[in-house]
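Missing here is one protein chain; the remaining ones are kept as they sit in the complex.
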Amino acid sequence: MSATPILSLSGVKTDIAQYHVLHDVSFDVPEGGVHVLLGRNGAGKTTTLRTIMGLWQARAGTIRFRGQEITAAHTTEIARMGIAYVPENMGIFGGLTVEENMRLASHDGTFDPDRLSRIHTLFPAMKQFWAKPAGALSGGQKQMLAISRAIIERRDLILIDEPTKGLAPAIIAAMIEAFREIATESTILLVEQNFNFARSLGRGVTVIDDGRVAHDGQMDALADDSALQTRLLSLSLDQHQ
Amino acid sequence: MSMVSETATAAAGRNTRSAGWWIVALAIGGILFALAFAPFLFDNVRSQQVAARICIFIVLVASYDLLIGYTGIVSFAHTMFFGLGAYGAAIALRGMGPGWDAVAVGTLAGVGAAALLAILIGLLSLRVKAIFFAMVTLAAASVMLVLASQLSGLTGGEDGITYRAPDLFKPATKLWLDADGKVATLWGVKLNGKLAAYYFVVLSCALLFAVILRVVASPLGTVLEAIRENEMRAEAIGYRVVAYRTGVFCLAAVLAALAGSVWAVWLKYTGPDTALSFAIMIDILLMVVIGGMGTVWGAVLGVTLMSLAQFYLKDLMEVAAHATGDLPLLPELLDPDRWLLWLGILFILLVYFFPKGLVGTLAGKERRA
């Protein structure tokens, strides 16, 4: 635990319009593997990701990426430093083809053939619908495209917001496999409501409640402690089990 | 505890009223006084003409503020509704002769047309973005302007219509006779039809302005502000946003049309330049912005300042144009005919730096408390 964390938030406060959404969020994401951000609806998970990405500006606090402060950086710069973002609505360009969506995600518009074939292996649908408009894809396929976009070039950190929302169990299973593989080269910060999904992937876990960090620790410990789960996540567990 | 502190803040807020708020209140009070007694205060015809125009425009601008300030929608069709009212009265007065029946019929027709058109435009385009609505109203107003100049049989085209007002307003009409059977005077002012006409304008406008004040203070006003602040939430709470917006648009259109009818009766002439042209729309916009969006009382200040500026700015520019006569381009820019150029620049600066206008900026603290 002595190594510098890849991402570090300290005392982050974010307002949206006149509302205080994040009151005080501090946590570290260690390099490698999947770190899960859990919490109820409206707890501030999405706001945390958007603040990291610079899509909303933090009013106070600092955010560091590999030790370098990015709190006030422009979204574009943050992206170029090696952080990818997969928003909850997936951010697919529906009027563009799958290929065009992918080309936008590569900094010069060309593909590394090895990485492309790896994506095609992970998500065969991407190959099948390569030249089709992305708007015509199913929900699960759109999610695969969003993730493919995030990994077509090597990124150090990938922020993913609720990838399993509304997906069929079979697709979720495939998604777990994909995430395991991605986590071998990139760090993933995953916002999730589905506790089973989160548990099967996560190493560290941070629980946010009402704009504050309510718990920060290891996923194994949380998974074994049902009392703690009930206290922290009563709502999500009721929903998903 | 919190009750106490709130009362304390409120008291503090009342204290901060003093400077800005009192200036605004005094200015508005002074203007209203001057308008109410204009015939007794100024003895030339021209200043009465200016005072009548200010009265009419206060209603026009305040009703426009219902849209732009209180509901957050931008319409460029306000002169169109104003013109419908004016042309309605004008056409009826020309066709039926100078009687109150003609005024009533014409006003009713003009107001009816305005309401109908407002509902149509509102339902068609208030469903979508504010910007769409602004474009549609601009297009509608332009088409109306072209129609008015083309249907010259009905509207008199570019020349407009000249007609007579009801007999009561003739300068020869004696309202009150003195012992000798001549027209009586009060403080040196003849109590004739001209005076009646002026007070017809003042009272009609006061009535319309009172309606606007009532609307703003009513629960409807609160709903409108809720919609302006957060459309989604207002919709979620259960307000039918489109219906409310269309309703307000319609109300503003009716008020503008009524003001137009009064204007037509006062002026005894209606043409594109006095009732329909886009220059009037620009005047309204400037007046609203100067007075402050979202403050009905601001209309009084905005209209008066702008009307005075229209006279004095031109004089000032005349002088400046002469002074710079030898320089290139500058005299053209300072030509009194180019006064809109400078008002336009002023307008941009106001929207940038004082979006709340004069009243909003000066009396801002009071509004918050």
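Chains: A and B, in written order; residue numbering restarts at 1 for each.
Here is the rule we use: a contact is a pair of C-beta atoms (placed from the backbone, for glycine too) under 8 Å apart; a residue touches a chain by one contact, two chains touch by 3 or more.
In this section, contacts and distances are computed from a predicted model.
Chemist: Tell me the UniProt protein name of the chain this structure doesn't show, selecting from "Cytochrome c oxidase subunit 1", "TIGR02186 family protein", "Branched-chain amino acid ABC transporter permease" or "NADH-quinone oxidoreductase subunit L".
Modeler: "Branched-chain amino acid ABC transporter permease"
Chemist: With the missing chain put back, one of B:A36, B:L124 or B:L220 would touch it. Which one?
Modeler: From the options B:A36, B:L124 or B:L220, the contact with the absent chain belongs to B:L124.
Chemist: Pick out which of A:A43, A:I70, A:A105 or A:L233 touches the chain that's been left out of the picture.
Modeler: Reading the full complex, the residue touching the unseen chain is A:A105.
Chemist: Of the residues B:V211, B:V241 or B:L340, which one touches the chain left out of the display?
Modeler: Considering all chains, including the one not shown, the answer is B:L340.
Chemist: Consider the whole complex, including the chain that is not shown, and state which of B:M135, B:A226, B:V241 or B:L313 touches that chain.
Modeler: Residue touching the chain left out of view: B:M135.
Chemist: Go through subunit A and note every residue touching the omitted chain.
Modeler: Against the left-out chain, subunit A lists 53, 55, 74-76, 79-80, 84-85, 87, 89, 91-96, 100, 103-105, 107, 109, 135, 149.
Chemist: Tell me, which residues in subunit B touch the chain that this view leaves out?
Modeler: Within subunit B, the residues that touch the unshown chain are 68, 72, 74, 120, 124-125, 127-132, 134-136, 138-140, 142-143, 146-147, 150-151, 278, 282, 285, 289, 329, 332-333, 335, 337-338, 340-341, 343-345, 347-348, 351-352, 355.
By our rule, only the chains that are shown with their structure count from here on.
Chemist: What is the distance in Å between the mean C-alpha positions of subunit A and subunit B?
Modeler: One centre to the other, that is 55 Å.
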